Every structure is written in C-alpha cells, then in structure tokens.
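With one protein chain removed, the remaining protein chains of the complex are shown where they sit.
Which chain is which? They are A, B and C, in the order written, and residues in each are numbered from 1.
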Amino acid sequence: MSGNTFGSVFRLTTYGESHGPGLGGVVDGCPAGIPLSEADIQKELDLRRPGGSPASTARKEPDAVRLLSGVFEGRTTGTPIAFHIENRDHRSADYSAIKDLFRPGHADLTYQAKFGVRDYRGGGRASARETVSRVAGGAVALALLARHGIGVLAYTLELGGVAASPVDPDGALARPFFSPDPEAPAQWEARIREVKSRGDSLGGIVQVEARGVPAGLGEPVFDKLDARLAYALMGVGAVKAVEIGAGLAAARATGSANNDPITPAGFVGNHAGGILGGISSGAPVIVRAAVKPIPSIAVPLDTVTTGGQPATIVTPGRHDICAIPRIVPVLKAMVALTLADFLLLQKRMA
Amino acid sequence: MSGNTFGSVFRLTTYGESHGPGLGGVVDGCPAGIPLSEADIQKELDLRRPGGSPASTARKEPDAVRLLSGVFEGRTTGTPIAFHIENRDHRSADYSAIKDLFRPGHADLTYQAKFGVRDYRGGGRASARETVSRVAGGAVALALLARHGIGVLAYTLELGGVAASPVDPDGALARPFFSPDPEAPAQWEARIREVKSRGDSLGGIVQVEARGVPAGLGEPVFDKLDARLAYALMGVGAVKAVEIGAGLAAARATGSANNDPITPAGFVGNHAGGILGGISSGAPVIVRAAVKPIPSIAVPLDTVTTGGQPATIVTPGRHDICAIPRIVPVLKAMVALTLADFLLLQKRMA
Amino acid sequence: MSGNTFGSVFRLTTYGESHGPGLGGVVDGCPAGIPLSEADIQKELDLRRPGGSPASTARKEPDAVRLLSGVFEGRTTGTPIAFHIENRDHRSADYSAIKDLFRPGHADLTYQAKFGVRDYRGGGRASARETVSRVAGGAVALALLARHGIGVLAYTLELGGVAASPVDPDGALARPFFSPDPEAPAQWEARIREVKSRGDSLGGIVQVEARGVPAGLGEPVFDKLDARLAYALMGVGAVKAVEIGAGLAAARATGSANNDPITPAGFVGNHAGGILGGISSGAPVIVRAAVKPIPSIAVPLDTVTTGGQPATIVTPGRHDICAIPRIVPVLKAMVALTLADFLLLQKRMA
Partner (left out) sequence: MSGNTFGSVFRLTTYGESHGPGLGGVVDGCPAGIPLSEADIQKELDLRRPGGSPASTARKEPDAVRLLSGVFEGRTTGTPIAFHIENRDHRSADYSAIKDLFRPGHADLTYQAKFGVRDYRGGGRASARETVSRVAGGAVALALLARHGIGVLAYTLELGGVAASPVDPDGALARPFFSPDPEAPAQWEARIREVKSRGDSLGGIVQVEARGVPAGLGEPVFDKLDARLAYALMGVGAVKAVEIGAGLAAARATGSANNDPITPAGFVGNHAGGILGGISSGAPVIVRAAVKPIPSIAVPLDTVTTGGQPATIVTPGRHDICAIPRIVPVLKAMVALTLADFLLLQKRMA
C-alpha cells in the first residue's frame, strides 16, 4: 500500500501538508443517495478547530471546506466525493529555526530517513494538521452511518493523569474537552495551566463509543473489526495504545469475570467492547486511545542537527499543550470510517 | 477486503478450520533466493504446540507442515509459497453438546449473525487453531528478515496479574511460558493451578521486540508502522489492547519525560517504541499485547440457545487455561509479517 | 500487489508449479450458504483435462481436487474455501535438456530476469498447468453466479485461422473444441493434423458470453467491468488480445452503426457487448480472447543459452499443438471470477 488511503470499499484518500497550499481528500465507494452538504462536513471540522481551550494553539485556521465532486442536488451520486481545505495562516518563518534540527518526539528524523528529503515547515505531512482531512472524510462516513441508525460519540476519559467520571457521555459534545463529566474540565484546565507554566505538555485518554452497530460487522481472521479499529486509531499521530472494551484490564481478570453472560435481552456487561471473534455483537462498540503528550515543548532537550552534531532544542512556534480536545473528533472520524467500510462490506453477504 | 489476506506486497492468505481437513496458507510476494525449508517452518510451529505447561490443552496435534510450492533447490523462487498442516486429532463428538448454545466470550453468536451458518465444531474458523497458519507464514517472514539482519523476540511480561522482571529477554525462548525472568514461571504455574482448580482461566501480557529494524519503515499517514502493528496484534483472537513503547503510560507522562532525547550515539530511552510519526527510527521496535482469559471455563454462566432461550453453560472439551504461552509465537509471527511487508515496500524508494 | 490474488471482495489466491507437489488456491469472500461440493469443482476441471483431441498433450493428470476448508454440511460457510490438486504425472527428466536454454515464446528469459532464479522443470509457475487453479476457483464463482441466475458459456470462434459459425453456442460444451458450430471441428482437426506434421502449432479465438448479468455491475472509472474482464483474460497465458462486443470492428464503424438503439423491450443489437460506461447494461456480456500458437514446437529456432551463447532449440516434451480447447474453460472461469466480484461489490449499494 502507498499509505494514504484508508478502507477497502469505503475509502478515504488524503493529501496535504501543514504549510502547503491546502489539505483534502477523496472518499470513494460511498453509496448514492446519502444527503450530504458542505455544512455537514464543516460541522465536524469546527469541532476540531482550536477553540478557547487553554490546551489549544492560537493559530487561526478557519478550515473552510469546499466540496469538489460527488454530490448532486444535495445527495451523493456514488462517484468520488472530493473536498479541499485551503491553508490560510501558515507563517513559514516560524520554522526556519528548526530547519536543521531533528525535534525529539517528532517525525523529523524518521521522515528524513525514509524519504531522504523533508518539508521542515511545521512538520509537513507529519503535522497534526493532516487530521483535518480525516475529520472531513469521517463526516461523510457519519452521514452514511446515520442513515443506518448508527451513531458515534467520542469523549475524554483522562487528561494529564486526571480521570473523569463518564457520567454523561451524551453531553460531552457541549462541554470543554468533550468531557463526559461536568466536574472534570475545571480540574483539567488547572492541570494544563500548571504544566504550561513550566513549558511542558500533557497527554490523555479518549473513548469512542458507537451505538446501533448491527451484529455481523468485521472480516476475520485478519480484518477483524477490533483489528481495524486498532489500526484506525493507532494511525492517528500521538496515539500509543488502543484498547477494546475491558482492554488492558482483561489481561488481569479471570474468565468467569471477563466473559459477558448472554440473556434473551442481550449481553450482561460489555467487557468485550461489542466485539467477539472480531465481529460486532450488537452491543455498543467501545474503544479507547491513549494519547501521548505533545512533543513540542519549551523544556530544553538534547538532540542532533541534520548533520549529526549534538545540539539543544527548545521547540518554538505556536503549539497545543495537549492533543486533547482537538484529537477527539479525529478519533471519532476514524471509528466512523472503519464502521462505514465494514457496513458496506457486510452487505455483500445479503 | 475479504479478510483472510494479511499484508500488501508480502502477503499471507490463510484458510482452515479446527475440525476440517486441515489448515494452511499462501505467502505471496516473498523475493526469490531466500533459503527456506519445511524444517524452518516446523521449528516455529513447534513453539506453538501444547507442551508440558499446565496452561495448555492435552490435545495432541503434531502440526507437521508440508510445503506445496514456491521453493526450489532449497530457496524461494519468488512465486507463491503454499503450506498445509493436516488436522489429525479432532474429536468432533466433543462439541455436539454445545451445538445449540452460544458460548459467552466466544464468537459463536457473532459468526451466526454474520454468516447465517456456523461450523460449531470447536469454533470452526474462529478457533485459536487458526493461528497455526499465522505461525507458518510468519516463519517465512522471519527467514526474509534474518537475511536483512532483523530479529524478532517475544516474551511474557505478565500472567494472571503476576508480572515478570524482563531481565533476560534473550533467554525467554528456552524458558517455560517464554519468560524473560527465571523466577516468574514458578509463580505463574502456581497461579494457574490455583485458578484451574476453580475451573476458571487467566490472561496476560506479551511483549514483542524487533531488533535491527532499519529507520524508514512505515507508510504514513494511514499505514503507519505502529498502526499496522496494532492491526496485526489486535487481529489475533483474545487480544484486547495493544501498546507501542511507553503505551498507556505515555498518556500520563509530560512531554519532557516522554520525549526520547537524541544524541549522536542514538536515542536516550525508547518511550517511542522505535517508531516516530509512524516510521521506524532505528531503535528497537517494542509492542505489547494484552491477552484476555480463555473464555472456555468450567464455571457455569448464563447464555442463550441458538433459538434464543435462556440456558446455563459449562464449556466442555479440552481447553487451555491461558492463551499464554501458545499465543507468544503467534504474536511474534504477526510482527514479523508486518515488518517483512514494510521492508519490501520501503525498497521501492531506493 | 503480489500478483497471485485475483479480485477485490471475491478473491482467488493461487499457488503451484507444473512439477512441484501440486497446485491449488484459496477463495476468500464467498458468501455463506452456497451449495458446493468437490464434484462441482471436479466437473469444471474435467473440461480442462487433455482429452481425445488431436490438439492436446498425452500427459495424464487426473487433476482430482480436494476441498480443504470453507464448506460444512454441503454449503459454504463464508470462510476461505481452499482446494488442492496433487501433481501426479511429472517426469522432470524430460526437461533437463532445456535447463540451460531460454525457449523462444516462453517465459524462461523473463522469469530469470525478474527473479534471478528459475524452476526450469516444464515452466514451473509459468506453465499452463497453473490454470488448473483458475478453473477450480472459477467453479466456486460459477456456483455463486448460478444462485443469482447468471450463466457463463465459452466457445471457440476460430482455430488456426478457420472460423466457426456460432450457430449453436449452447451446444458447444458437448462438442470437440467447444465448438458452437457442428461443422467446424472436422475442419479444425484437419488443420491441426496438417500443422502437427510439420512440428508447428496454432492459435485461435475464444468467445465468452455471460447471460443473466443484471444491469449495474462495474466500478468506474478504473475498475470498469470491461477493464477488469480485459485484465482477467489477458492474464491467461497465450492471450494476446481482448475484445468487448464489436471489439476491433468498432474502430472501423460509424457512430450511427455502432450505437445500439434502445427500445422498451431492450437494446437493438449488442455492439457494446453488454457494457456501457464500464457498467453492465443487462444485455449479454460478450468478450473474446485471441490466443497465440503454442510456443513449444519441433521447428528449430534460434535462441541463447542461459549464459548468453547462441544456440538452436527444438522444444522437447509432450505439448499441445493448440491452447484450444483446454484454454476454453480457463477463460470461462476468469469471466466467472470477475462477475462474482462485481456482483458482491454492487450489493454494497443496496
């Protein structure tokens, strides 16, 4: 594979760098007749924009999407749906200072090793800005899923080591940090301010939940639903762990505690995260991603120059302190893209 | 995708059920000239066989592999390498008792939902026996990797909640449970005997480490090395979480602690698990899988019949108490298959 | 791609060489519930076997197929369907004479160039014997198509420059050379005997016709139905041209003559070959393949040794004089595999 296409029959191909003309993508394989507008995509993109959160960068990107094909008279036509988001606020000058340094925790060194060249302006293709195309493509998937009664929620379970009580996942969309807990945002803001004052950064944990997923999605033995969800989420920059249902805790449980009993009314408990044998069971699909702290920090670190000489780096530029909350709609989009693909694949069995 | 092919240019396609004639696979895309024999594959298969461990089933399968194509005069020819392992010890009678029940924690219900039919004999395609083909295919990948100076180790970090001290990963192959710690096996055996006496089962955590991986492997933005490793491992039955490098702990660290400084001699620390921006960095690739407890237990659980009536189940048959140690060579094989694919893909850049 | 897998959601992966242990394949993505037996596959394989035709080799291969997975209680289960055909009659000694020569018109030189090694025994993977796996895989596709009311016929239109009158395509299966014309076989036999006496060989033209194909199959703009049919047929050894509907003649017609008028009762004429814009129209799908003469001949030809020295070759061994009739069921199988894939793909639109 060449790496920038996601999915098998519902496919998203993306392009774009942080400091090039713009970013975008092509969704191929979406059935015809799905209501879709620029506004539907813009709504998801707006969730990803830097807001008033202390965790977010001050960089201003309106991220206005333009639909280029595949929609006619308000509905998809079955042909490729292309979209483009123009880059507007890219001050390349900010980055000249790091042109000749490999930033620790970033992809500078590995892109150089892989390609022999590197667009050093703000990370180029490796920038988190790349995820704008995922969110736009995910919006198409969400429109398809909605037609089949499937909804996807994403919310923050933990930030900087401070856990939320997921008492109200349905209200997360309206809260800072997409918190499922009315109390957590204040604690998280405090944690962020403290760390920010030291020039440091934080990570966290995000949960994505899909409801209304019919039993039967997933393609064992390799393209299991959980395998492809892990692929989808781990492929988002900064994610270092993915859990399904009970996740890591399952490794420490006994079988009698971890098995979800079955009754005529459905499963009792959901340690399985809605997936058994790599196929959806009809219970909500539950997946979590652990997000590492933003590597761009003002704390000096050892590194090397592109020429291999020792150096010290303090990352300049405007950077978020934490990938949360902006990564939350990205992870939601990846789950939506995965489910849309399996939903269409399963239809071939009918 | 149709789900039973793994990889893009180095591809493994597998087939077979626990109680059918046999299992096997086809490796396509392996370069010509790699020394390969049935013995090379058999050696890996033997690591997966039930041994004297108290965690393993008493079922006897010699799992003798037969090479069917793609090797001529002791070397690969560049054409597909097919192999077959005949099933010998399948007592179908054992399973008639559960023909009409959905076993909790198993894929019975989901296969029925997906396909409308189900081979109820020991799980059919959903049986862990399926992994024999992964190990055989992985042996071909290991032969290719060895030619490029890449080695893969897999060992158990935790079993039943009891952690090992990974003081000697290189010695793990020779120890019970593939333990990197001379002390742990005795503790794990004790833990297993205790739980087995209650008819219950256990899970654990396995780490896979790849050494000698050159910088530059991985295909961002979707086919990142870590994304495909997560896909590879999460696709193995019983795995519920995958971590890269620091994994979940990264979510609770600060950037200054989590970033691995770079020096002319290499990275200081390996929180990144050898992967930055989805591309290998040259440091060892480190990945972990959390394995759930075996769902087949003698503890009675609520379930339903295939007709939807409430029932109680005590899983009969010969079953392992823990997927460890037999899952260890399987996870190693999946990492090898993933690396082999990316290694060949990267050559197109030359 | 690694080249030995055909199809996107209904996929055939094959393996095997002419003088190795055997040949076979794996069909992945076939829906569950399709009636399938070894006899269904054997029936198609028997059509490909050398018969009493003067065009065929005297080599005896029972080509008995063994089903290895994916069928339970007489029906497909949705899991991979693997099959194997053991090689029985391979006298490797026949080929030692050409071990060090590149045979003109054969793949000896190109396999050597590609892989650096070559299985010189009878062509290895490049042998026409490889097509046995296509026919077996095609039999699975035919079983699926039959469930959807689609039938595939293949028959010979021309052999050695002598054309048949396709007056009875439905009777072709029962005639020598799969002739759609009761008169042609005698003429073809005469032509073959004449050429055989000179140690030379012949080619011909085969037409494949699919009836009952619903309108809507094909995936523009690249995976058009005609594009994938061309790929399917041109990928069979010896095929040098593929035509759809009017084919080459369309290039010499005017638009008013080539357009098929549409009436409420359907199309008038079928210059389009049942495909418009790369999508099936509901009319019969018509495709033709031009087959080159068998390159193995007793007429001396210039060639070089594997060391690059000039030499003269007279191909020894038992060889057919013409790829027809044995290629006919192979081409039928390739059309069936293509249609099965698109049929399943189209279901995702439902």
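Methods note: a residue touches a chain if its C-beta (ideal position, glycine included) is under 8 Å from a C-beta of that chain, and two chains touch if they have at least 3 such contacts.
Computed from a prediction, not measured in an experiment: that's the story for all the values here.
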| item | value |
| --- | --- |
| Omitted-chain contact residue, chosen from C:8, C:77 or C:179 | C:8 |
| Sole contact to the chain not displayed, among C:80, C:293 or C:325 | C:293 |
| From C:119, C:158 or C:209, residue that would touch the chain that is not displayed | C:158 |
| Residue numbers in subunit B that touch the chain omitted from display | 8-9, 29, 31-32, 78-79, 220, 344-345, 347-350 |
| Missing-chain contacts mapped onto subunit A | 1-5, 8-11, 13-17, 20-26, 28-29, 31-33, 66-70, 72, 75, 77-82, 84, 114-119, 124-125 |
| Interface residues of subunit C (partner: the chain not displayed) | 1-6, 8, 14, 102, 104-107, 109-111, 113-116, 125-126, 130, 158, 160-161, 195, 200-205, 214-224, 226-235, 237, 239-248, 250-256, 258-264, 268, 271-273, 275-282, 290-297, 299, 301-304, 308-310, 345-346, 349 |
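Note that only the chains that are shown with their structure count from here on.
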| item | value |
| --- | --- |
| Most remote chain, CA-based centroid, reference being subunit A | C |
| Averaged-CA centre spacing for the pair subunit B and subunit A, given as whole angstrom | 26 |
| Sites on subunit C at which at least two other chains make contact | 8-9, 29, 31-32, 78-79 |
